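Notes follow the structure.
Shown here: the complex without one of its protein chains, the others still in place.
The first chain written gets the first letter, and so on, giving A and B; residue counts start at 1 in each chain.
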Amino acid sequence: MSTTTAPKASRSQEPRRKAAVTDRERTENSLARKLVAPAIVLMLFVTAFPMLRALYLSLFSYSLTAPDDREFVGLSNYWTALSDELFWRDTGNTVMIMLVTVFFELVIGFAFALVMHRLIFARGLVRTSILIPYGVITVVSGFAWQFAFSNSNGFVNGWLPFIGDDFNWFAQYDSSMIAIMASEIWKTTPFMSLLLLAGLAQVSEDMIEAAKVDGATWFQRLYKVILPNMKAAIMVAVLFRALDAYRIFDNIFVMTAGANGTESISFLTYRQVIEQFQLGIGSALSVLLFLSVLVVAFVIVKVFRVNLADARQES
Amino acid sequence: MALTGKNKDRVQRGGMVLGVALVLGWCLLPVVWIISLSFKSQAAVTNGSPGFFPSSGGGAGWDNYRDLLFDDQYAQFRRSILNSIGISLIATILSVAIATLAAYAIARLDFKGKKFVLTTALVIAMFPVVSLVGPLFDMWRTIGLYDTWPGLIIPYMSFTLPLAIWTLSAFFREIPWEMEQAAQVDGATQWQAFRKVIVPLAAPGVFTAAILTFFFAWNDFVFGISLTSTEAARPIPASLSFFVGNDPFNRPASLLAAGAVVATVPIVILVLFFQRKIVAGLTAGAVKG
Partner (left out) sequence: MRVRPTAGPRQLAVATSLVLAGTLLTACGGGDGKPTLNWYINPDGQDTLNQLAEDCSTDDYDIEIQLLPASATDQRTQLARRLAAGDSSTDLMSLDPVFVPEFASAGWLEPFTGDLADEVLDDDVLEGAAQTVQWDDQVVAAPQWSNTQVLWYRKSLAEAAGLDMNQPVTWGEVIDAAASQDATVGVQANKYEAYVVWINALIQGAGGNILDPDTVEDGRDAKVTIDSDAGKAAAAVIQKLADSGAAQPDFTTSNEGTSLGQMYPDDGPGEFMTNWTFVYQNYAGAVGEAGGPPDEAALDDLGWARYPQTVAGEDSAPPIGGITIGVGAFSDNVDFAQEAAVCITSSEAQTQLAVNEGLMPSRQSVYDSDALKEAYPADLLELWRDSVDTGGPRPKSAYYSQISSAIQSRWHPPTSVDPNTTPKRSAEFLRQILSGEALL
């Protein structure tokens, strides 16, 4: 990925360094490698190595409860997964969760960011509060919302008009999904709003003032001046959150355990590997999950032309 | 309709108050709810006790907390608090130490492979962790790391390194490196200059990275349920999800809520004390990263 660029500090030294002796360059290179090595080794040990192993295992029919029956089956695990309606249903669920939650987080998060940006009082209080959902464990958020929606111990049914007190949110697909997404949106909107706040801070006040003087309405200023100027921040926030939402697992595990067709692709993979001990097909799903994340990342980067370098204001 | 300046101010101020109220309500309502739920009595919960606050006669006082913290039956949960604190702290310290070295190199030195480091970090930050638990479980059971503290510390370190590296390199870029050169002119080696001059300056950034790393480790669920199976290493989120009360068939909602509150307290304390740093770190790491 060519979206990362060298930091300023080192770039400014380039001309001087070019002229410097190669000895120094060599020392610097070797020091840098030593400094970076532990991080690289550790990151690859826990990701690349297992991923390669998953790639290998995915070619076998292999169940942990019958290890002696392990058998090479080529690509047939991939065929089984890709031709299964369950795989596509869960992928569909995951994509829907991703789109809906990111949309709401973006809208609500932007509103929150505007409030925080203009805030003249209670700054500390608001910022402290907004960090609490971010810090709350996802599992706790899942429980809080599950109990809130529960018809025996929750308050949502009592507060919402047009909803009977007996209504069971977890009895069917639509309402279960709403509950899951409510928890997801609640927990992650603050994160989104902080990223957007940083973006807002980059929009020059002079430009807004100038637009004001020209007689632009509030909406015109928003669409013509503010949003275009913080596009990079928005896109980075969307990229990060979308990839995070695509991996949704905790909330589903806690709230429905996949009942009523509310499984995500992560949950499906987890069940094959950890609950059913089907390491063969489970590994194939792991590989597919990884590939699909790459596809999502690629699509977002290409379609929205996210430029991480832009976000760093270094372009 | 034109507003006079004074009225406009008033409208703006009113809108501001409304906005603040909405933000606070959004952020705190579910937290207040879970606290309120933790004061409902277990009997009331078993028989159904809808409503935001405990019904009259359905309150439990501090009973749920007392049970959770002192009753033998919940020793497992208490053990998981110890696990979570220990595992998260060790992972944080090690991860930040390693990330500091890497971030220094990225922010300060020019070397071949910098792009590789940054790209690797980026890809790992996007990695779907679920796709790793299968092979990791298989590896851990062979090596003997399954259901141990290191078995969780190692993956936590790997997955917090990208965040820590980004945050730290963003901070490090702001450091006045001339001071290091000055030290070098005075005869210090590059390593001494780094240790004596830069480390103290970098401390706030390191600290921020540490908090964010701790949040990640504290929040993790996938590794926590997949790579443990007893109280030997099970962290809080996994422990909460397997929580069993007196009624083996239903989740003891109010007791669980008390557990959730206990698990949230350390986070709230961190947020209260270090609000400014966390905001700075989040935006530095993600937007500038």
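By definition in this document, a residue touches a chain if its C-beta (ideal position, glycine included) is under 8 Å from a C-beta of that chain, and two chains touch if they have at least 3 such contacts.
These figures come from a predicted structure and were not determined experimentally.
J.: What shown chains does the left-out chain touch?
T.: A, B
J.: Of A:Leu64, A:Val139 or A:Ala198, which sits in contact with the chain we cannot see?
T.: Result: among the candidates, A:Leu64 touches the missing chain.
J.: Just to verify: which one of B:Ser36, B:Thr119 or B:Thr148 makes contact with the chain not shown?
T.: Counting the whole complex, the residue in contact with the absent chain is B:Thr148.
J.: Taking the full complex into account, what residues of chain A touch the chain not shown?
T.: Output for chain A: 61, 64-67, 80-81, 84, 86-87, 151-152, 166, 168, 170-172, 257-260, 268, 271-272, 274-278, 281, 285.
J.: In the complete complex, the non-displayed chain touches which residues of chain B?
T.: 43-44, 46-48, 69-70, 73, 75-76, 78-79, 81-82, 85-86, 89-90, 93, 137, 140-141, 146-150, 229-232, 242, 244, 247-251
Methods note: only the chains that are shown with their structure count from here on.
J.: Distance from the CA centroid of chain A to that of chain B, rounded to the nearest Å?
T.: Their C-alpha centroids are separated by 15 Å.
J.: Per the contact definition, I'd like the list of chain A residues that touch chain B in the complex.
T.: Interface residues on chain A, with respect to chain B: 1-4, 6-10, 13-14, 17, 25, 27-29, 31-33, 35-36, 38-40, 42-47, 49-51, 53-54, 57, 108, 111-112, 114-116, 118-122, 124-141, 143-145, 147-148, 150-155, 157-159, 165, 186, 189-191, 194-195, 197-199, 233, 236-237, 240, 243, 246-247, 249-250, 253-254, 266-267, 269-270, 273-274, 279, 282-283, 285-287, 289-290, 293-294, 297, 308, 311-313.
J.: In their shared complex, at which residues does chain B touch chain A?
T.: Checking each residue of chain B against chain A gives 16, 19-20, 22-24, 26-28, 30-31, 33-34, 37, 40, 45, 48-52, 98-99, 101-102, 104-124, 126-139, 154-155, 157-159, 161-162, 165, 169, 173, 177, 190-191, 215, 218-219, 221-222, 225-226, 236-237, 240-241, 253, 256-257, 260, 263-264, 267-268, 270-272, 275-276, 278-279, 282-283, 286-289.
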